[in-house]
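Sharing a structure, written as structure tokens. Questions coming.
A selection of the complex's chains, in situ.
Chain lettering (A and B) follows the sequence in which the chains are written, and residue indices restart at 1 in each chain.
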Amino acid sequence: MKELLEKILSETYDLRKEGKVASYIPELAKADSDKMGICIVNADGECFAGDYGERFTMQSVVKPVILLLALMDRGMDAVRSLVGVEATGKPFDAFNYSDQALKEDHINPMINTGAIALCTLIEGENYNEKFDRLLNLARKMADNPELSLDENVYLSEKATGNKNRALAYMLKAYGMIEDDVESVVDCYFKACSIKVDSVDLAKIAYVLSNKGVNTKTGERLFSEDYARFVNAVLTTSGMYDGSGEFAINVGIPAKSGVGGGIMGVVPGKMGIGIYSPALDKKGNSVAGVKAMEALSRKLDLSIF
Amino acid sequence: MKELLEKILSETYDLRKEGKVASYIPELAKADSDKMGICIVNADGECFAGDYGERFTMQSVVKPVILLLALMDRGMDAVRSLVGVEATGKPFDAFNYSDQALKEDHINPMINTGAIALCTLIEGENYNEKFDRLLNLARKMADNPELSLDENVYLSEKATGNKNRALAYMLKAYGMIEDDVESVVDCYFKACSIKVDSVDLAKIAYVLSNKGVNTKTGERLFSEDYARFVNAVLTTSGMYDGSGEFAINVGIPAKSGVGGGIMGVVPGKMGIGIYSPALDKKGNSVAGVKAMEALSRKLDLSIF
């Protein structure tokens, strides 16, 4: 298996040159585009290759964790009355929602607007507490109590995140959130800035693939229904407006982030974490997507 | 199993009252909303309940068959250069595509515009021949040489299908199709008017679930890649703009039509056909969707 992973890395590594490291958050532009790592976790344990220990911020990969915690804290109905689950056909930071879309069709939890809205459903006295509970869930899923905030990325997001502030005020204007906007987006900026490596992502994905159970301890972290909810949303909307393409070519529920990470959930089988920070135009890791595709073909992982 | 199907029918049958039979094509309005049938096909054979022999027109359920034939006749690249695979977040007969969407992002094959465009890729001297080849593929997949056109529905579609004509002229204006528009939409109207019953749908779905192989004869009708392509597209876009919801609640690649049919593809396991013509606002059979959900839960069919 390790051989396979190394072969896949070597075959897809050059593709990084076709992409670009995210630059709209200045701190992200510092990522080293020559790093690439991969890790898979299954019943046999972990297997990794390349720069699997290279750390990066979760960015949008944290969205399914936010969704999970909102589901765990408030249940299906509360979540569904705030966000929708239909693909939008729009980029992740799009503004141009019609009034009708905002009022009736809700907002997808895999785009910024939806994820920001869901932060308000997390339980906690205040937004520091909400974030701590989110970080804690990520740590538990990754089985890594060391997961922590990347201060520099967080401050960089906070300094430049005006589009997210605009989206949050739009939510507030439509009565979809009530709390102080700056506190809400601060929580979201922190969530995006949680530092992980490929192994962490693979482990988080593995819990989702096991429908909520930590197989090592046997502990159930969340219900099977919530796992299916998240895995379905990852399939229809996890790879931004490249989700349809990814479903056809790879066939694995997955979430990418502009930090360069991709997390793949193979239901009942495997969790996958890949890192390569050079992105395509839609915001997905170029080499990472191709590595996922190769892995899916070699190991016959497509759910379709 | 038959008992289970009957139980599911009886539990979901009343939901038909919450929907309405399609009326925008006059002939469709004649459907008897009290009919409901279900059929599943798996390695053990067929099992059915209710009005499983009640016949109805495929309508949009024919879209995956059109997509398959276009793939078989012209290959992946030709199809992908004409249609896209991203969900659009729009209704199936939407006009309001920006120029950019039409030129760059293509058109999803599960909405009318995409399906009409794909009719032009089917091989054949003329559009009668193209339609005959399509009907033939449907017959082969359904293992039913009797499948035929519903003349009345076809003529009703032809008489009232001005929205589809508008979409086709739009495609022509953008250079996406070259043939005579009336011939192209005539083929599409005929395709939508192929008459099937729940058993036919289940069998067509079963071939898709077996990645292209007719398990009875062992004959491969199309490649595994094409089957995965179609199953993925069904998951992200098969249930109109209710596809996200369906993925979460049911988790089965599926296609519905305004004739009241739903075809479900459980990869590697099962084909499902359901009929109940009362539709929800998005155009999906109300009772049919709930029956699919019940079946998925009882038999643990979700792919997620």
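Everything that follows uses one rule, which is that a contact is a pair of C-beta atoms (placed from the backbone, for glycine too) under 8 Å apart; a residue touches a chain by one contact, two chains touch by 3 or more.
Source: prediction; values computed, not measured.
Shown here are 2 copies of a single protein sequence; counted across the entire complex in this file, the number of copies is 4.
In the analysis below, only the chains that are shown with their structure count from here on.
Once the centre of each chain is set as its mean CA position, subunit A and subunit B turn out to be 32 Å apart. In the complex of the two chains, the subunit A residues touching subunit B come out as 84-90, 105, 108, 227-229, 231-233, 235-237, 241-245, 247-248, 251, 253, 267, 302-304.
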